[in-house]
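In this view, the complex is presented without one of its protein chains, the others remaining in place.
Presenting chain A:
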Amino acid sequence: MVCVGGSNCSMSWCPRSCRSPLGYAARSLFQFVTGTLAPDSVEDEFELSTVCHRPEGLEQLQEQTKFTRKELQVLYRGFKNECPSGIVNEENFKQIYSQFFPQGDSSTYATFLFNAFDTNHDGSVSFEDFVAGLSVILRGTIDDRLNWAFNLYDLNKDGFITKEEMLDIMKSIYDMMGKYTYPALREEAPREHVESFFQKMDRNKDGVVTIEEFIESCQKDENIMRSMQLFDNVI
């Protein structure tokens, strides 16, 4: 029989594994009397020390991405310097990204970015994920980039961007601006921006934007096409 809770657990028929307060009290009294000092818990900490992740070889990465060997070397050196364990988890990611936006709160947008980079959804971004993402953005075709952006906006990865998802994204971007802006940020600004976005992108007015609508609308927009050249010489 298993003891549930503490109140009606009497010692007589209580099995050894009973986690009643009585057992606990008896155990702690025993420890108190025999003077067993607190166990050294430092050993436990050591167990979870360096979890090291090593990327695939240089050649494989060269095949999978559009970077040259030298570029990969440079990228890796930087990556390894900052993350010796070889992976970035969400907290570190947010920390890194927040350093570029001191005025505002970039943690939400960083989370979205993290989910977009973490293609296998294992909670960490390894060097391969990192480089794969960068390759698409910096060396991919315009369609590739738009695809990547769509993937970023589609928070639940179901192939549609709903207004709620867009609103979340928009709010997170506006959060990065912080408080001191000109003109002052109003509460409705993100919502209005989302409305105008949907106005432009949602062709069949069904309340969601699919990938085709998205790419089509973006290709028609001159501003977007021109701005795409931004990414040509980032690395």
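Convention: a contact is a pair of C-beta atoms (placed from the backbone, for glycine too) under 8 Å apart; a residue touches a chain by one contact, two chains touch by 3 or more; residues count from 1.
Everything that follows uses one rule, which is that contacts and distances are computed from a predicted model.
If you had to name the missing chain as UniProt does, which of "Two-component response regulator ORR9", "Hemoglobin subunit zeta", "Transcription initiation factor TFIID subunit 9" or "A-type voltage-gated potassium channel KCND1" would it be?
Options "Two-component response regulator ORR9", "Hemoglobin subunit zeta", "Transcription initiation factor TFIID subunit 9" or "A-type voltage-gated potassium channel KCND1" narrow down to "A-type voltage-gated potassium channel KCND1" for the missing chain.
Which parts of chain A face the unshown chain closely enough to count as touching?
Counting over the whole complex, chain A touches the hidden chain at residues 31-38, 42, 45-46, 49-50, 52, 54-55, 57-58, 70-74, 76-85, 92, 95-105, 107, 109, 112-113, 116, 130, 133-134, 137-138, 145-146, 148-149, 152-153, 169-170, 173-185, 189, 193, 196-197, 201, 214, 218, 221, 223-224, 226-235.
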